[in-house]
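Removed: one protein chain of the complex. Kept in place: all other protein chains.
We just call them A, B and C in the order they show up, numbering each chain from 1.
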Amino acid sequence: MSDKLIDVVAGGLQLVDLGRQLRVGMPQSPNHPQFWHTLPRRHGDVIRADGGSAANDMITTGTHVGTHIDALAHVSQDGKLFGGADAGASCLGGKYVEHGVHTIAPMIRRGILLDVPGYLGLPDLEGGYEITVADLQGTLQKQGTALESGDVALIRSGWGKKFAEGTAYVGGASGVPGISEDGATWLASQGIHAAGADTIAFERLAPGGGHAQLPAHRVFLVENGIYIVEALDLEELAAKAIHEFTFVLVPLNIFGATGSPVRPLAVVPA
Amino acid sequence: MSDKLIDVVAGGLQLVDLGRQLRVGMPQSPNHPQFWHTLPRRHGDVIRADGGSAANDMITTGTHVGTHIDALAHVSQDGKLFGGADAGASCLGGKYVEHGVHTIAPMIRRGILLDVPGYLGLPDLEGGYEITVADLQGTLQKQGTALESGDVALIRSGWGKKFAEGTAYVGGASGVPGISEDGATWLASQGIHAAGADTIAFERLAPGGGHAQLPAHRVFLVENGIYIVEALDLEELAAKAIHEFTFVLVPLNIFGATGSPVRPLAVVPA
Amino acid sequence: MSDKLIDVVAGGLQLVDLGRQLRVGMPQSPNHPQFWHTLPRRHGDVIRADGGSAANDMITTGTHVGTHIDALAHVSQDGKLFGGADAGASCLGGKYVEHGVHTIAPMIRRGILLDVPGYLGLPDLEGGYEITVADLQGTLQKQGTALESGDVALIRSGWGKKFAEGTAYVGGASGVPGISEDGATWLASQGIHAAGADTIAFERLAPGGGHAQLPAHRVFLVENGIYIVEALDLEELAAKAIHEFTFVLVPLNIFGATGSPVRPLAVVPA
Partner (left out) sequence: MSDKLIDVVAGGLQLVDLGRQLRVGMPQSPNHPQFWHTLPRRHGDVIRADGGSAANDMITTGTHVGTHIDALAHVSQDGKLFGGADAGASCLGGKYVEHGVHTIAPMIRRGILLDVPGYLGLPDLEGGYEITVADLQGTLQKQGTALESGDVALIRSGWGKKFAEGTAYVGGASGVPGISEDGATWLASQGIHAAGADTIAFERLAPGGGHAQLPAHRVFLVENGIYIVEALDLEELAAKAIHEFTFVLVPLNIFGATGSPVRPLAVVPA
């Protein structure tokens, strides 16, 4: 009675974890509330008559920390969200009713890794390097992968290796590599559903420039309704040369929020 | 170049969302920090020179609120966690290094719905009703489904309809229907990987009894290493009579936590 | 070289604590984020080489929980704050720059207790009872106390005894005793600087009425610039018949907030 999907699952799957572990002290943008986890109750604090005990947690966090997805409501341009929605009126009672993260459908879709340093023959890209349209096209060609409408495009810069270093990953002084307006425009023209990268702000940041300009966010979130996933771990995927896979991403269904922590998976038959 | 999984995905999937929306004020156990979401920055608060603006969020929450998974570290018995790990020593530096939620592998597995009121010919079960082993076996037989080792078993009581009512869902005075020690022992003997239910504490709560005794938690988490998922929404699944499916659950990778909010999916070819 | 104040202090003071202890689970309005305290680090979690260890805390809370003060920015009427400030424009970058709690100067002022049940010869007032202007005047006369400009008036209803009972203190079904528009108008005409009460919302709440109408808040915060202190513990003060005292209240200096938890003192020479 099992279906085709159950049959494939029964055949064995390899799950590559694309999410960062959520740890107190991990690098994050100072614009967002810090991730913090603590145990209000530990075993032994309160013991029931039968010898049982339950421990529990408290979390405080921004939604744009660790690996996370940006809802369309995250960014506005000239007072408008995607589709021309008024950025002020979209927020009702303190919730982005329009384009909040609760409006993102869970994704099980084809994903494509664009291993740009792999294409360029570099271990990783330098801070501030802009990934060009030619880089994107060359990478896809070398990999033998083609983007199709509805795909999720994950762009590897190699910068993700710095996640364990803390502040270096944020890249304030050095800048951060990534696509910019041109790359975003070209990717949008391919009809992708979502894009991700292994950096904190997805797109290129100029050395010393911080987040003063984020044109790829505008192109994707405001102009094209394409979701952005940040702070991915793409190293294992690249090391295993898995360029095409099934991408699984399930945002938390937080009513009215502008983003959600996520733990995306790249899945291939084992 | 696509693989078998991509082919199935390309054929179209139906995703049934088993998670509750995270909303301020939703019912939850008073033992856990309340879920709260707020927008520190709204559009218009800070506008960049180029006319762009970003809104963001702050979340405070327990991990055992909304739809969530219990890590094995959540419950101890007589000072021991699963496998005999010392409940005190398993917590290093304020984190459950042993059996924390970061040790739960993402799940893409066969799932089985046990629609118990469907079997019994009732709209839903009453507060305090204990789902017996005979109920579980009868339900599986009527549905034509059989549990196999590694499956995820989702037990529907119909109590989930009360989620929108708030306090009634918690069931302090009324009690809550569910399996108890016998049901848990039998399910464990079937080799299941995880179990879930549409109630706040997964197992039967006696009227007025609160959480004073949680034998199914002990059987699953401490004695058998079987994960528990709580506060699922199983109504759509039951209404569509989807009893067998691919179950997708990806916990947040929170280092050392005893649980995580999750948004599980039941997936079938469209 | 000591001054007159130091001399009085050296003579000995009696400090009567008017604040409630902040405890997880204490009664509070569901409109505000719940108070929660937890210990991320306990002794023994991290021990320094020299054998020392530090424990620490994490707090999450609304500002209108426990004993607290309302800043003028807390309430608006028809889009205006006190002095006609625009309620929207007063919030800059997500902070009430105008009339936020950071604008309240610490108070060391004369305080007057109005022990209304003491005047009426009752143990305490019933839910929904409106304290009238005649009650206020009669109380002051019986006590031999007169309000002067700049004073702080603390109105005891006796309802504070219910704080330990939890939900009963919130008074949803029962209502809560207190002054209403008339009492507030008369108190404002006396030139008081601030007013307080032993109830959760300061003013009278009708049985079953909740917070749908709060006319005394409007009279004080919006029309007269008089601060409101809520959830005071006035029992010890009444039991000791201390009707006149030095009132000490120091709000946390939270930039842009609408309120602050406080622990006010009534001080008299020992």
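Note that in this section contacts are C-beta pairs under 8 Å (C-beta built on N, C-alpha and C of every residue); 3 or more make two chains touch, one makes a residue touch a chain.
These numbers were taken from a predicted model, which means no experiment stands behind them.
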{"item": "Which of C:A168, C:A188, C:A206 or C:L252 contacts the chain that the document leaves out", "value": "C:L252"}
{"item": "Selected residue (touches chain absent from view) among A:P30, A:G84, A:G121 or A:G144", "value": "A:P30"}
{"item": "Residue among C:D17, C:E126 or C:D182 that touches the chain left out of view", "value": "C:D17"}
{"item": "Of C:V75, C:L113 or C:I155, the residue in touch with the unshown chain", "value": "C:V75"}
{"item": "Footprint left on chain B by the chain that the document does not show", "value": "24, 36-40, 58, 60"}
{"item": "Residues of chain A (touch criterion as defined above) contacting the omitted chain", "value": "25, 30, 33-34, 36, 38, 40-42, 45-46, 60, 92-94"}
{"item": "On chain C, residues whose C-beta touches the chain left out of the figure", "value": "1-6, 8-11, 13, 15, 17, 19-24, 31-33, 37-44, 48-64, 73-79, 81, 87-88, 90-91, 94-96, 102, 105-106, 108-110, 144-145, 211-214, 217-218, 244-246, 248, 250-259, 261, 263, 265, 267-269"}
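Convention: only the chains that are shown with their structure count from here on.
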{"item": "Copy pair chain A, chain B: interface residue numbering same or different (half cut)", "value": "same"}
{"item": "Chain of greatest Cα-centre distance to chain C", "value": "A"}
{"item": "Rotation in the CA alignment of chain B with chain C, degrees, nearest 5", "value": "180"}
{"item": "Averaged-CA centre spacing for the pair chain C and chain A, given as whole angstrom", "value": "45"}
{"item": "Chain B-chain C separation of Cα centroids, rounded to whole Å", "value": "42"}
{"item": "Multi-partner residues of chain C (each touching 2 or more other chains)", "value": "36, 38, 40, 42, 60"}
